[in-house]
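Have a look at this one before I ask anything.
Below, a portion of the complex is reproduced, with chain positions unchanged.
Naming follows writing order (A and B), and every chain is counted from residue 1.
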Amino acid sequence: MTAPVYMTNTWYAAALSDELTATPILRTLLGEPIALYRGASGNVIALHDRCPHRFAPLHKGQVFGDDLRCPYHGLRFNALGACVDNPIGEGKIPKAACAKSYTLAERDGIVWMWWGDQPADESQLRRWPEFADPERYTSVEGYIRVKGEYQLIADNLLDLSHAEFLHPYLATEGFNRRTQYSMEQQGELVVARNWRPNEPISGLFAFAYGDDAPSHVDHLSIVKWQAPSTLRLEIGVTRPGQAPEEGPRSYQAHLVTPETAHTCHYFWKWGRDFKLDDHDFSKKLQASLQLAFENEDGPMIEAQSEHMQGQRQEALNPVLLPTDSASLRARRVLQQLIDKQVAS
Amino acid sequence: MTAPVYMTNTWYAAALSDELTATPILRTLLGEPIALYRGASGNVIALHDRCPHRFAPLHKGQVFGDDLRCPYHGLRFNALGACVDNPIGEGKIPKAACAKSYTLAERDGIVWMWWGDQPADESQLRRWPEFADPERYTSVEGYIRVKGEYQLIADNLLDLSHAEFLHPYLATEGFNRRTQYSMEQQGELVVARNWRPNEPISGLFAFAYGDDAPSHVDHLSIVKWQAPSTLRLEIGVTRPGQAPEEGPRSYQAHLVTPETAHTCHYFWKWGRDFKLDDHDFSKKLQASLQLAFENEDGPMIEAQSEHMQGQRQEALNPVLLPTDSASLRARRVLQQLIDKQVAS
């Protein structure tokens, strides 16, 4: 077991916007313990959690304006990590008194952290206009921490055949037999497509159509993976033969960030273009999705991870099925990107 | 601390018969995580818990007939571990899609697992006819997991002098002074004998005699150890001077299987030839024995084990007493058997 090498000079999801307030939270991201908070300016701020003085946990400190005061001896750090106040005695501030700060960017309800030594490149930020346009979309969101390696989450999403067994209420008996699976790479994007024409309509979309629901629909799911571990899902149904945009649709972000080599953070957002003002439905949808992640996907990935005993998947010679092709491709693309960065 | 070498080409207890149903259980045996279940045929089945596809935990899957279906992507394995169904897409089954299977044998209410590369030899199975003959014997049973090395359990049983201190309600003050301890090796069997002539009768056997109970009895306990860690206890009392078979007797199996180098499974069964139909007594006996293992022997062995910090007993130079001779002999016999196997 050697330390993992992560892709650098890229954005990783650090938090959902709603998680960050004037009360800092501690989150370990790519192995580094980080205090995350929102300053009085409204900006989101990230400082290494370890005070450079006596290594106290900064996230237990108090926020003043955009500054964070250490809970142990009161050194105050600004959003860039510079010490701006020593409240003791004559108050001299040693030059070295700096907390490492991290560049954050907040878009579409997601707080991203730049990871790398090159300047942060905001043009690389993956956007989800659906989550920032309440006139046309309504969204719900959630978070879980998973005791498993972060790439296992992408594996899970790039092969939705698991729904029949792990989420039986989301799928119908034998639906895998009726699904056409395909995969293609579009540049650095890996796209998995699941197509089930003329399938009995599921509860979610019957609800979307309302009284007018057809008994059968064409069901299309598209999963788009982007390095390092950003996934977009588009799921929709149409009356048989219609074009995808004619039916009710849902747009999902699944964002995975390594916590350590063997654990990760999993953020999800789920927007829909139907029943926009039905708050009760939003509540139920959020709860049932969060429960599926907590009780089904999460435990499955943790059990997988335990059986892998810290080894990489490749080292364990998995027996592969055709439905593994998208996740294998994503792993290969990511490894190529990392190898290129390590070599340069 | 090097990895332990276990005796091979032998049977280890894997479960009590009553534990195995159509809902699989996960049990780690000799370091391997194993899914154990009973198929529709009534046969007991053991498959390595790690699905060869994506390493999902098979024991969380569903049983169909004698097959086990993986809970993640639905591959179905038969009792021999061969993949017999891939429910996704065209359903091709890769040749390598095999789960390791283990040979089990069920006898006398005990499920044994063969451990070794030679063909399973059923003639080696240790039999307990007492547990399979309800006309003449009634038995109770139980199980605990112990965070201690498996040989410490045999040590415990081969030196029953501990009862006076660890189980004071089972022994009378000073009973060790009145006991004649002896030990002999019979081939590969190690037999410890505890003989207390003309001893005040204990509660258990006073109950066995009923109104006719003598005040004093000859008390004989015989502990027979067999490699790797199968123990048979025969405990009985007689009116002073009578032959052992003339009094009420109890027959016990204590079966210990390594879980890991430092933890083990402890199965016990206890048959008696008196009060055969007294279910209330059976219940109380089961509960008090199970409690003794859980609250007294188990914690003692775990504390011992913690003090040994993963080292072998020999390395720690124990101070030995005459009453240690049986357990030392058993350790020596086992080591000789293992050494012979390793050399061959």
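The criterion applied here is as follows: contacts are C-beta pairs under 8 Å (C-beta built on N, C-alpha and C of every residue); 3 or more make two chains touch, one makes a residue touch a chain.
If you're wondering where the values come from, they're calculated on a predicted model, not measured in any experiment.
A.B. asks: Give the total number of copies in the whole complex, keeping in mind that only 2 of the identical chains are shown in place.
C.D. replies: Taking the 2 displayed chains as part of the assembly, the whole thing totals 3 copies.
Here, only the chains that are shown with their structure count from here on.
A.B. asks: Can you give the rotation angle that fits subunit A onto its twin subunit B by Cα atoms, in degrees and rounded to the nearest 5?
C.D. replies: Superposing subunit A on subunit B takes a rotation of 120 degrees, nearest 5.
A.B. asks: Rounded to a whole Å, what is the gap between the Cα centroids of subunit A and subunit B?
C.D. replies: 47
A.B. asks: Write out the stretch or stretches of subunit A touching subunit B in their complex.
C.D. replies: Residue positions touching the partner: 155, 159, 161-162, 164-166, 174, 176-177, 179-181, 300, 303-304, 306-308, 313, 316-324.
A.B. asks: Can you list the subunit B residues touching subunit A in their complex?
C.D. replies: My answer: residues 33, 49-50, 52-57, 60-61, 69-74, 86-92, 94, 96-97.
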